[in-house]
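Removed: one protein chain of the complex. Kept in place: all other protein chains.
Chain IDs A, B, C and D follow the sequence of writing; residue 1 opens each chain.
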């Protein structure tokens, strides 16, 4: 297991290196000059050139990358061009609120997904099922900001239940978490229903029935864990994308998360920050996918990472 | 709405002021750092309250009044300014403000290691600063520059405590120490900054009634980038004051006694249609005039601002020095028929497809724009389209837009330029600025000399006159199509009293919280 | 001897959407106490469906008609709740696929004890003790360890032993084994068959053994039912069936196993293939493949009638002989 | 003796079990040094328990998977040394019939296309193709009308006929049949076995017939190889093996077959335990932990395949 995790980390690092090279190339192709942006409109040509030199932006790309990469290896993601503070500090500051929202949305999504998914599976092909599944599909078909705005209109403006104040307290958390949670749950509901239907048609469920187990035990003891095995991967991916920042919902609710940070970085051409957020999000992605595999092993005793067959 | 050229009256103060309480303000701009030397903008709503400037500009008369400086002198050659400081001013950390503080601040900005990039640009007219004694210092300019006084009246050159800078190092931006009415307390990134009253503040801004410490205990400045959220927060009472409320949302607050709307014209160059004069089409004045006549400005205001703006017939907005009502007659009225005649006369005839054509070339133009001006762009496209001018809109994200603009990759574009000082016209239109911000490539000797004159004239009236003349020239030559001037709106919950505009934004020295 | 199980006129229909088809028709059988009944037939003839119907474990799209009397009461009339108390307790089942019939995420122990806890009201510790006992009884060495192990670590044979241990845990009166050895190797099959015989005699259970292998029947059963296309076509005691089969299908089946054609170059073979439920022919269902087919076979379907004391057969060949007596009754 | 059609010498196939990137992999010895000869026109049965390496042996013999070591001499040439081109040409002569007729026919293709695939692969000119296809389909007992249908429209037995037709259409010399009847019903099984025998006569085919069903092998094979954990432990003429198996494992295997007569009692050898894991086999004779005649030497020394009474057996009992 340890060995396996090491291997995964190793290939994760390769992905991150690829990612950093890729982003590095990309951002230098994006039109928009960070120097101009920093200096503002009153800057003279000489000032611009001096700053460009200072920032090392006139060196060959490869050299710039090498400088950057050596910095990263030393744990230095560079200094934000915009705030002048270390990129890592900026990210670290935003991360808690991102985690807060990710966790809250995940709770909403998973609880909605599990409850509605299981109900739909249990009553499959009845109106309950059709109703839940249509709602879930409808949820999938809604643009995310649409739902967010709707929630603001209804719960914040009209009913005044969850006034949005642009903070990160509990009250502020409710609506964005609900929005994201509901949107994410649509996928989960569908997956869980399908998984449950599938698992319930397995031979071992019949075995459990033949022992006289009641339906509740069959659903929760025999089916649930087996059903969750494929679902965990999706939850993991959702978690990763949430931890990387849910850009649009963050913007709708003015939530100060990593997503907003990365968007701001892009629009202000804050190269070290773009690079830093991309790397960070990439690292989260890598870590979460490793975590998902560990979860797999925890859920499914058949998975044993100490021996892995080739092929098959 | 009132269509006055002056900022709308500040809040009427009728009750007796009280002390205590908290005011919560929301601004749509993300604060990057509270170190004014290093900022790239967006933090004025905080730093303006933290610090103080040498001079204070009267938002109405545009007069510079002494603030931290008790007085100042301008040398004969207009290249040297001497400032005398008030006594008894201390930073929030207790260190006294001296002439040396300004010198040290200047040196810090000039030091490349500081990377005080934007501030460096602001101070580019300055050659050197010399400390004369504890309470006076001299600023030497490269050349006479009246606009520089404006810099001194903004928060950009507010003194920062060198002791704090040494103490916090890189983290100073998170622990600012100034001389203003409010002291820094805490900052939650992405959420907001909390300031508390500076009890020692006795050097009141001359534009305010209250010359002592603010009446309110705490000032919280939140960042709420999304307008929907901002208005929702305002309506739920979780914020008291919303900055930069979009024009479209203003109507519902206007006639609501729960709120007061403070408004002000945006200073600087109004939103205009800029024609790239290096393109052959626009070298013909008839074409430029025709463009001026083709736009229906009132319709644009209606569409883009729901009527909450002002038709611009001049190149400086009514909130800027240099604006004069008399200039309006040099502007062009919307007159499509006349425009068609001009175009015909210029040789651009309508062809069988309904497009204007000259020497086999159709009049097709690329309009560079960004999402913010989307509506105006589309209206312009429609208006010009009606007479057979084909406009291809190229919508770019703002950073990319700016880059393309500076490279001159456009035929026409939409742009407004916010600036307190009329010297902005120099940057935009002086021939020396080609390659920088004279993006349309305008070369006009008469105009150049008028703009230079404006720059080196310190006396207000004479200075204003220079810019009036410059605008006349710009309008007569139809170099540009001014469209409309926007307003800034600040919505205040009526429980907060005594909010007043400064030249930059509302401030709270006089404010208090009612019931 | 009393009948532990008596099935009368069992008919099973499946419907999918508008379309419905009968997969088992008018099936009757009985199992006496301590007796082993074999059911043979080719794939798809309805063996598993029958056994599932007896357990009332058919999916919701299956419709059952007829009577299933277990120890004298018709369980088709019982509530699902009551059925849960009968399943695992009074009758138990072993399935064909040992690989998929155990829940992969629960330990062997957990899966064994849950039945004991429910039906015998045992505590966890008691159930564990009993579970280990049972595992030892079915010949698993290291029962202590295996009890805590997950199914995927066991071989097919071991899993099938676990299934048997689970099935006999509450000492059911009837054990149904649906092709318990088809997925296993011969040597393992021999072990399992041996085991089933052993526990049956030790515990005095009745057994229904479902298979398509006549050899398995010969080895484990007292009586046999032969099914073809959803119907019982022959029923008799094992010896009679194997030595003196009546129905042409049974005859063909026995003859076509390589073992029974030793020395012959070519195997006997029945032409054609087994029909699926939606294409059952009218008349005798075996008629299209039968080498003794008569005109009547294609027209009318024969009855399952006694041929002699030991056997019943559904074939027009025997119908004629007994017709008179059938009419006179 | 005539030269054998196919001769396998010391064939080994190890499947690596990946551990970690920085660790030595361990191996499953799926086929562990097999020597077999097959003569033209004969049928060699291969029996053994599940996982003993029968299929792997079959696949290796036509290089569907690359053997780890050993020689495969077909008509006097070692095909392991063949280039891709030569190998492709040789494939015409060695064909395979697979176990599962439900899985081995592409559900999206018509029978016509399934049968033309080998012809296209071997560049048979298109005018000959149709003739061959029609001829072959009738040989296996189906007819032209069936060509336009898809696999799901056929019964298991018919599908297996199509599988056989596909193997036959290039008129190979050797057919490796990997459990061709074990997925079929008893009554259908006999049809297919008869068909295979007929074809053998008609086309002078040579079969390697892999099965776990001893009675089927007994019926069809001339010689039988019994495999255990990747090794051949007995290779004997059918009559000898079934009358008098020598290796204790072969004895146990044969005695395990259920007899279809309830009164015919025979001495049954019930083996202890299961097949050990092929990645970690016991030392000495691999069968020793389950053997009823195990001696001390069995636990230490690997017995060699030696000739005893004209047949081959690998057991210390016979040395």
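To be clear about the criterion, a residue touches a chain if its C-beta (ideal position, glycine included) is under 8 Å from a C-beta of that chain, and two chains touch if they have at least 3 such contacts.
Please note the rule applied: contacts and distances are computed from a predicted model.
Enquirer: Looking only at the UniProt record of the hidden chain, which name from "Na+/H+ antiporter subunit C", "ABC transporter permease", "Hydrogenase expression/formation protein HypE" or "Transcriptional regulator" is the right one?
Expert: "ABC transporter permease"
Enquirer: For a quick check of understanding: of A:5, A:69, A:99 or A:194, which residue touches the chain that isn't displayed?
Expert: A:194
Enquirer: Which of A:66, A:92, A:138 or A:298 touches the chain that is not shown?
Expert: A:138
Enquirer: In the whole complex, not just what's shown, which of D:13, D:29, D:54 or D:91 touches the removed chain?
Expert: The missing chain is touched by D:91.
Enquirer: Among D:117, D:222 or D:261, choose the residue that contacts the chain missing from this document, as touch is defined above.
Expert: Only one listed residue reaches the unshown chain, and that is D:117.
Enquirer: Among D:153, D:296 or D:309, which residue is in contact with the omitted chain in the full complex?
Expert: D:153
Enquirer: Touching residues of subunit B against the unshown chain: what are they?
Expert: Given the touch definition above, subunit B has residues 227-228, 246, 248-249, 296, 299, 302-304, 306, 370-371, 374-375, 377-379, 381-383, 385, 392-397, 400 touching the missing chain.
Enquirer: By the contact criterion defined above, which parts of subunit A meet the unshown chain? Give residue numbers in ascending order.
Expert: Per the touch rule, subunit A residues meeting the hidden chain are 11, 14-16, 18-19, 22-23, 26-27, 29-31, 125, 130, 133-134, 137-138, 140-146, 149, 153, 157, 194, 197-198, 201, 244-245, 247-248, 251, 259, 262-263, 266, 274, 277-278, 281-282, 285-286, 311-312.
Enquirer: Extract the touching residues of subunit D with respect to the undisplayed chain.
Expert: Looking at subunit D, the ones touching the missing chain are residues 62, 64, 88, 91-92, 95-96, 98-100, 103-109, 113, 117-118, 120-122, 145, 149, 153, 163, 166-167, 170.
Simple rule for what comes next: only the chains that are shown with their structure count from here on.
Enquirer: By that same contact rule, can you tell me which chains touch subunit B and subunit C alike?
Expert: For subunit B paired with subunit C, the chains in contact with each are A, in label order.
Enquirer: In terms of Cα-based centroids, which chain occupies the most central position?
Expert: Central chain is A.
Enquirer: Indicate the whole-number Å distance between the mean C-alpha point of subunit A and the mean C-alpha point of subunit D.
Expert: 51
Enquirer: Using mean CA coordinates as chain centres, what's the gap between subunit C and subunit D in Å?
Expert: Once rounded, the distance between the two centres reads 32 Å.
Enquirer: For a test of understanding, state which residues of subunit B touch subunit A in their complex under the given definition.
Expert: Going by the criterion above, the answer is residues 26, 30, 32-33, 35, 38, 40-41, 112, 115, 117-118, 120-122, 124, 170-171, 173-174, 188-192, 222-226, 228-230, 232-233, 235-239, 396-400, 402-404, 406, 417, 427, 435-437.
Enquirer: Spell out the residues on subunit D that touch subunit C in their complex, using ranges where they run on.
Expert: Touch list, subunit D to subunit C: 49-50, 155-158, 185-191, 193-194, 197, 212, 214-216, 218-220, 252-253, 255-263, 268, 270-271, 274-275.
Enquirer: Can you name the residues of subunit C that touch subunit D in the complex?
Expert: Touching subunit D from subunit C are residues 42-43, 155-158, 185-191, 193-194, 212-219, 238-239, 242-243, 252-254, 256-262, 265-271, 273-274.
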